[in-house]
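Omission of a single protein chain aside, the complex is shown with its protein chains in their original locations.
As written, the chains take the letters A, B and C, and residue 1 is the first residue of each chain.
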Amino acid sequence: MAAAFPEIEKIRYEGPKSKNPLAFRWYNPDEVIEGKTMAEHLRFSVVYWHTFRGTGSDPFGPGTMLRPWDDGSESVENAIRRVKVAFEFIEKLGAPFYAFHDRDVAPEGATLRESHKNFDAVAKVLKDEQDRTGIKLLWGTANLFSNPRFMHGAATSSHADVFAYGAAQVKKCLEVTKALGGENYVFWGGREGYQNLLNTDLKRELDHLAKFFHMAVDYAKKIGFTGQFLIEPKPKEPTKHQYDSDAAACLNFLRSYDLLPYFKLNLETNHATLAGHTMMHELEYAGMQGALGSIDANTGDLLLGWDTDQFPTNLYLTTECMLAILKWGGMGAGGVNFDAKVRRESFEPIDLFYAHIGGMDAFARGLKIAAEMRADGEFTKFVKDRYSTWDSGIGAEIESGKATFETLEAYMLEKGEISPHKSGRQEMLENLFNRYF
Amino acid sequence: MAAAFPEIEKIRYEGPKSKNPLAFRWYNPDEVIEGKTMAEHLRFSVVYWHTFRGTGSDPFGPGTMLRPWDDGSESVENAIRRVKVAFEFIEKLGAPFYAFHDRDVAPEGATLRESHKNFDAVAKVLKDEQDRTGIKLLWGTANLFSNPRFMHGAATSSHADVFAYGAAQVKKCLEVTKALGGENYVFWGGREGYQNLLNTDLKRELDHLAKFFHMAVDYAKKIGFTGQFLIEPKPKEPTKHQYDSDAAACLNFLRSYDLLPYFKLNLETNHATLAGHTMMHELEYAGMQGALGSIDANTGDLLLGWDTDQFPTNLYLTTECMLAILKWGGMGAGGVNFDAKVRRESFEPIDLFYAHIGGMDAFARGLKIAAEMRADGEFTKFVKDRYSTWDSGIGAEIESGKATFETLEAYMLEKGEISPHKSGRQEMLENLFNRYF
Amino acid sequence: MAAAFPEIEKIRYEGPKSKNPLAFRWYNPDEVIEGKTMAEHLRFSVVYWHTFRGTGSDPFGPGTMLRPWDDGSESVENAIRRVKVAFEFIEKLGAPFYAFHDRDVAPEGATLRESHKNFDAVAKVLKDEQDRTGIKLLWGTANLFSNPRFMHGAATSSHADVFAYGAAQVKKCLEVTKALGGENYVFWGGREGYQNLLNTDLKRELDHLAKFFHMAVDYAKKIGFTGQFLIEPKPKEPTKHQYDSDAAACLNFLRSYDLLPYFKLNLETNHATLAGHTMMHELEYAGMQGALGSIDANTGDLLLGWDTDQFPTNLYLTTECMLAILKWGGMGAGGVNFDAKVRRESFEPIDLFYAHIGGMDAFARGLKIAAEMRADGEFTKFVKDRYSTWDSGIGAEIESGKATFETLEAYMLEKGEISPHKSGRQEMLENLFNRYF
Partner (left out) sequence: MAAAFPEIEKIRYEGPKSKNPLAFRWYNPDEVIEGKTMAEHLRFSVVYWHTFRGTGSDPFGPGTMLRPWDDGSESVENAIRRVKVAFEFIEKLGAPFYAFHDRDVAPEGATLRESHKNFDAVAKVLKDEQDRTGIKLLWGTANLFSNPRFMHGAATSSHADVFAYGAAQVKKCLEVTKALGGENYVFWGGREGYQNLLNTDLKRELDHLAKFFHMAVDYAKKIGFTGQFLIEPKPKEPTKHQYDSDAAACLNFLRSYDLLPYFKLNLETNHATLAGHTMMHELEYAGMQGALGSIDANTGDLLLGWDTDQFPTNLYLTTECMLAILKWGGMGAGGVNFDAKVRRESFEPIDLFYAHIGGMDAFARGLKIAAEMRADGEFTKFVKDRYSTWDSGIGAEIESGKATFETLEAYMLEKGEISPHKSGRQEMLENLFNRYF
């Protein structure tokens, strides 16, 4: 099979002065930062769906993408050809990981049995290509939302058969993910949510969802899948209300159904902002609860109200992400997964390279800046000083559990008023942030 | 003391045909609906802050309100005069409850001790007026956000003294709430949140917040306060990020710090919509977790991004609220508390009557419509039918815990495809909803 | 050809007490309101695209709609079969109008010439069906956004060929619209806008757009098409920025390029709210400038950030629309065009009836309520009184042009302060509004 990108060599690090748009200016995989290589920190992953299955269609028109290797058919042969192109791309790009939905690597068959068979056929080629290239599977997941059978949800469908169908599909996908050495398994909610409360039994649906996750946990144990389970928050789209709205909603769900020990979160920038949060907030919030699992690296347009899944190039964003990730000790088995798609107008194959190179460089630079900030320690010191009243005296008494409302009232009646405040210095800190750019 | 509203008689129910803007057209307190009177269902409450302390100021100009009884001073005498006007108003309106912040009933003194004293002096008059009129206290709460000392938060302040000050203030407010027979005690987050993550230790702040709530629970036990503790979700404003963002964030916090047994939620429409949720969603979500405590009845303008706290008049909204409240068995010790303010341009005293009458009528009519819908049972039946596959067969096996991924896969491999779906019928249900108006 | 909806009779008016979901409760076409029949006021129109070409696909999955008469092919035969089903539907529904895009009635061919030919073939059947049923064409329009050739816009494309292609398509569509007696011709912006300013020459694109409209005006004159030209505002989606953002942007464009005499606006609720405006605002704003042409009747979900195109059932919305439309003398050649689609989960053919019946009833009821409000005159009188200071004295001097800054300063220096204000009474007016429901 001929190369799909014959004109592209392996993308190399050329340093900040390079003007070559097909080189890295910041991502230098072997460069060591805080004791680990960039590659180890960032664990970049290419997504199969947007990058190899995205057509550029939108609600106002069909696809635009030029993908000469793809005959548009739903055959296994075409699927296998795509696998080879995918690995050529990922290898030339130099990303160590990829991620997939069952239905985007292999075509759905006429029956579930045939779908399983198709999946097995393609998985074999994925395995071969992984072995050939050393590229690894960051995570697998099952698409439980595209087929019309999932119109009312999957585990939360009003129709019990659909739960069963979803269970069968996830079972298979867990097996394949295990076989391919997948380091995580992700649940994105798809259509788990509602369009309208008037026709919805909220509690019953959430009870079913918990049942589904417990079955997944049980089955993973049974087959010895030891990858990390991840849930991915998103507040809306495709449903009006997605049950996994944000990190808080996910964690409350996991806690209330005794699932917390088995799951972490896969956080996505564009989902965070659709929920009204910054990505840094979601990272900090998950991190402090030990639930930071992985990230879907992209960005939205804050003036648009839907998931635009753009490639992340904003250095403020990537620096903030890396600050939070470094602070909470990294992402473990997770990685920086580009759940991002080229614009409908960027329809040429080479745009896939530009897009990923830009995202990887933005994260590499964010990592470097974040590490530099941490080494300088100015932010850390500022925060530590800001809370210094908690390190002794009345603050320490409160933190240690010695204080009560009564002792605190006595303290304050005696003192009369608090000792003077210090400025929060937001503007100075924002200026300091800019100093690193 | 002369009447503040001499021209206003007690507001009476005159029925739907009345064109008297100072009469109820729908709120008929003694009318029995589903076995309880309207008064018992709705438990209307007038808020002290907006209604008796609101000046009409906004970020672009000072107050406009004409309040002839208020000399504008921060004296205890003025505060006591206000109490009398408040009770005249609430009595004429016919609301059975009110709610307050410590600092809006009594002026803050030069020291904490003096503030306590002022509060006691006014509380005595509140007690007298309660006794005279039979009006009851729905809930008390402490204002831990207006005074500059709370600029960085109260329990989550970077400054330990502020935690102590807040503790002293809540201690006192709990005592007064108990003395006045308050049926609940509310925590609205105020400035518990952050403006900027660069200067914030998120985890330390949330740990402190949990400590604060545990102290409150302990102190309530100690003094025998048996009212319900309530937390009130809000996602932003005044801080960029409020820790109690929405029902999910509150419940996750309560669960993770072992506070769930002691708290329910006080849900507000305008806070729900600022968080991207419908009020009905928040009610259903809290209801299904046994956490529906009370509501702050108002409405926002969905095209504006701040808390407008308008009086609720939209009948779709009030019907949806009452549907959810009736479904989850009512609000117990909670009530329909009008956390709403007249517009800055509605500056005449009589506008306070128009506003509350409109809100009470809207909720009364929402209650009647909701009860009629429930009596007809068309929505309930539709939902029950929609989930009927869960009542037997594979659905019942899943719900009962008998099914596993393996049995479900076997079921679906055999069946091949799900049995056909039914339409979600959103449009038909929306038409049916309209039939009740 | 067998009937597509054999079980559906013509939808009839049965009055408010009817519980028949397939009857009108409010839309009584011959009922006279303010001197015209409901049918004349409302001029309901069914859209071809959503109703006969919508598949229920969304960005997360393919279509769900059950349309047994449609074989899914892009053949002219299939297109003609659809026409017959469409007219069966519209006739049974009792809507007097319909509207189409060229490409949704007839399939695009391999060449422009073939597309023209297909369009002619289908237009002939449309004409026959119009003649048979008396159903009329409210407006035609050309789809200049779906085909990938329009990826960078049509008249505002960076590629001149695309302008030419669009011109050829609109030329043909104008001819067909004329032949079918279309009463208007609509331009919705499609992809006329930009995704990114970095690659866009804003001024050049807008200059081209004006050129395009001038050519359309010229050609209409030439062929004697006397229908009304309409532009349809929308702020975003599919592009990040749509040039025709809102009524103000459209009118500024029309004025600045001397196009104002030839165009009015086709206003859509969901586009108004995406632009941050109420529909009533857009109607008032267009109305006062003589530019109110027609409406696309639908509704969005204000908590979602994309164009959901739901059927309008909210009676506040429809009443506000009809208040504005009646105030500005109706819509002339325009109508109430249901640019709305059934939800993806409402996939059965009968849902199309439920949806349109609900929308028609909601507008009929809005019309009745608005007319009743106007007959009572309470709102009109309130507004007139509120501005009464402008009817004489200093107000009249200002309005008549006699006053200057100097005379006004003299007046106010003498007077010292304004005479007292009156309350804006928003709450009372909102209560009054509710009295009509």
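A few comments on the model shown:
As a convention for this text, a residue touches a chain if its C-beta (ideal position, glycine included) is under 8 Å from a C-beta of that chain, and two chains touch if they have at least 3 such contacts.
Not measured: the values here are computed from a predicted model.
Shown as candidates are A:245, A:278 or A:294; the residue that touches the absent chain is A:278.
In the complete complex, the hidden chain is touched by one of C:34, C:77 or C:201, namely C:201. Only one residue in the set C:3, C:32, C:375 or C:408 touches the chain that does not appear here, and it is C:408.
For the chain missing from the display, the contacting residue among A:37, A:314 or A:380 is A:314, taking the whole complex into account. In the full complex, chain A touches the hidden chain at residues 19, 21, 25, 273, 276-278, 302-303, 311, 313-316, 342-343, 345-348, 350-351, 354-355, 357-358, 361-362, 421, 423-428, 430-435, 437. By the touch criterion stated above, the residues of chain C touching the omitted chain are 111-113, 148-149, 151-152, 158-165, 167-168, 170-172, 195-204, 206-208, 211, 215-216, 218-219, 235-236, 241, 245-246, 248-249, 251-252, 255-256, 275-278, 280-281, 284-285, 288-289, 320, 379, 382-383, 386-387, 389-390, 393-395, 398-399, 401, 403-406, 408-409, 411-413, 415-419, 421-422, 424-426, 429-430, 433. For chain B, the list of residues touching the undisplayed chain reads 56, 58-64, 145-148, 150-152, 190-191, 195-196, 236-238, 240, 274, 301, 303-306, 343-345, 347.
Assume only the chains that are shown with their structure count from here on.
In this assembly, C is the chain whose CA centroid lies farthest from the centroid of chain B. The chain pair sharing the most C-beta contacts is A-B. Chain A and chain B have Cα centroids separated by 36 Å.
Chain A and chain C have CA centres that are 40 Å apart. Counting partners per residue, chain A has 148, 151-152, 195-196, 236 as the residues that reach two or more other chains.
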